[in-house]
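All protein chains but one are shown in place.
So, chain A:
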Amino acid sequence: MSRWTSGWRPALRIARRSVRRNLKRSILIAALIAVPIAGATVIDGMLRTMSGAEHNLYQAMGTADGLAQITGQHALPDWRPGMSPYGMHDPTAETERDPAAVDLLGMLPPGSRAVPEPKFLGVQLTEGDRIVRTDLMVFAVGDPLTEHRARIVAGRAPDDPAEAVVTKPLADRLGLLTDDGDGLRPGATITVDDGRTATVSGMAVNPLQLDQQAVLTRPGSTMADAGVSFPEMVLGYYVDLPDGVDPDSVWPVLAEHGVTFTPREVHTQPERYPALMTGGGDFLETAGPVALVVLFGVLEVVLLAGAAFAVGARRQVRELGLIGANGGTSKHVRRTVLAQGLFLGTIGALAGLVLGWLVLVAGTPLWQRLTNELVDGWRFGWIELVVAAAVGVLSGLGAALVPAIGVARMRPVDALAQRFRSTAMTARLPVLGVVLLGVGIGGVVVSGLLARQVMADYQAMLEQEGAVYTSPDVMLPTVGAVLGGLAMVVGVIMVSSGLLGALGRFAARLPLSARLAVRDAGRHRHRTVPAVAAIMIVVAGAVAMSFGLAAGRSTDFRSQPENTVIVEGDPMLSDGDEQLATGAGDVAAELPGGEALEITMLSGSTPTPDGGPTPVAFGSPDSTSPRCDMSWAQAGIATPKLIELATGSPPSPAALAALDRGEVLVLDECLFPDDATTGAVSTEADEEAERVTLPGRLLEPESEYPYYQFPAVFVSAETAAEHGWTPEVGGYVVTHDPTATQDDIDTALAAAEDNGLNGYVNTDESAEIQAVSLGLAGGAGLVTLLGVGITVALSAAESRADLATLAAVGAQPRRRRLLAGAQGLVISGMGTVLGLVVGAGIGFVVVPLSGDLAFPVPWESLAVTVVAVPLLAVLVSMLSTRSNLPMVRRVD
């Protein structure tokens, strides 16, 4: 024991004191380690608090001992805790009883309490001329067993049938808040569109959905039956059992009476309930990419902190030589440097945990707003945090590892003289790097070609009718891409040392600052190579992901044409065509050049089982092509304007003539395999549906896929009448000028809301993707700035004597800034170019794997990454460097 600790004790002592003596560098390294740990702590806290077992339990049953659900069956002999009450019998079969008639308390142990789960309905309130659609929840408001559904924050729970409570967001929308925004105006009332009124006794928030707008009322109150809802097949109750009752003795008794009882322990001790259906998903599919991201994240920290350690080890080399001169072995020297990594890793990890905790606790109001949930207290997964902290400590050790090995290999006499020699290994490294790089490029290219072939084959097979394939087998190209990418990364890191040396040899013709920067980078590869590698990795990641995102862009689905607002009513709440027409007119009035066009859909004469209209849907039931399987589209009445909106051009005379002949116009080739399409009058176009086959004509839609807010099949009014199909107003499309601002559109959507209608605009996913791409480039830029900043600062610290010499020979003060800028350009430029090469290589595989064989190039994000990021690095390097040259004694 003494032997073992004897080597570490002085090392740790030296480490502890060295950390204090080099405070700025130590803080930098600890911060590099701490920030990812803090991030991990925040994510862990968020996940544990917002989606962990405790959260799920609270969401399911609040503080109750269990959730009882009464089914329509007299007995559920096969039910076990963890199973759903819905899956125990044929849902279409007739129920054996009315769940509401079952006496639950009579089955529970004496002293138990049961409170019904909220019943959710929709309701339309009137406020002046406005219609406000909102939720209506009927339950025991204010009961402790329902506090996870609503917590009273002002006033009191309703205790009179003519009272109700509103959530705070609804109170705000209805103008019921006091001026300070915290209380409820005295005497506030709400009125339903049928005229009934309730006094608002209090204000509540839903702790699991803070922005919920809802009226909350007790069963039997005036408001309780003001809304519209579907009939309940299962009635749920929150159950509070008397003390000492084993919940596992309750559920078998209840199951015998057709009632399920899910105890709290199903969530807290799932291992006790083997019947529990866990939705774990494919662990490997999730964990694999996460592990890869974590691995590269740790590598980033190791490289950036490693640069700082390398400088520290160099400055400390004489001290380390003294250890050798006093009998210290290579092991002792190595431990002395490693101990600093261990020490800083520990400090960084602990600081990261504390920082993460502080960010969560201090930012609770912000997190609540972002997650839309109330946070009663943060929960953490201590095992995950211990693992994260251990990774942090290991990062510190990893960062110190290469410098430690390098210094420990030095002979004491060289260390004392501060002479750094190239070892045979470092001389061979670039050669090995070239080999690895070649292997990596080869692997990636082959994987890319393979992926292209696999996807091309897959798409060709999809076109063949009768072929059924679940998904293409991309395992081989994926593994090849990962291994090839890794080989490229490692190869580039090894090669970059030689590249820096080669750059130095070609620097003679460069201006002074650039020459000095290139030579400095070449002479001090111990700090330059890690920074270049860190930048290269993050740029490669950003570039590869940009390629992937660009590939996804060409397969976007758009909901509706540009410059349109679709207005639809709620099928359960709308007052009908008049309300829709008025609402669409109001929406059009708010938009420049606004014009409302009716979208008329078709329904059959037979009503659905719940009394609703039966839509007329067209499809290709006999098609066996997997791509076109299950493609059914609702039919609408054709008008030239609607067809123009759907296809991007006015209908041709031939198309109009086809309509007149009784043919249908089809926008999706999947519905149109043999120049004819089949219409089925059915809710789900099932086998029993009444079918009719009509001749058709295929139109090319403007977008790759038909707009899903539009009919994909058009029929003339005459043809519809001929088949007995009834026109129904499906909604309105409001067209407007492209000059409409976001404010105009927001006002128009609000006008739809005020009429109790829904307004939709096209979601521009390409803009979001572009934003993500630019965000990635920005992230790469941030790491680049960090890497450049660290290296330039280390260079300035390491080159004080050289800077003093520059000052002594009469260099102007701005020379130092120019030098810093040139250093920034060399490091960021080299890292970026290498990253671009590696990233494009990986992108070569990623693009075909995402189903796009065209290999689109994301020029915008590449330009930002390759041009803007290095330029910004130069600018920041220059601006953050003081211009005065230090006049110091040369200490060597």
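The working rule: contacts are C-beta pairs under 8 Å (C-beta built on N, C-alpha and C of every residue); 3 or more make two chains touch, one makes a residue touch a chain; residues count from 1.
The criterion applied here is as follows: contacts and distances are computed from a predicted model.
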Record-based protein name (UniProt) of the chain missing from this complex, from "2-oxoglutarate ferredoxin oxidoreductase subunit alpha", "Aspartate carbamoyltransferase", "Nitrate reductase subunit beta" or "ABC transporter ATP-binding protein": "ABC transporter ATP-binding protein"
Contact residue for the chain not shown (choose from A:199, A:330 or A:693): A:330
Contact partner of the left-out chain, one of A:24, A:156, A:272 or A:411: A:411
Sole contact to the chain not displayed, among A:18, A:41, A:395 or A:447: A:18
Absent chain, residues of chain A that touch it: 2-3, 6-7, 9-10, 13-18, 21, 318-319, 322-330, 332, 411-413, 416
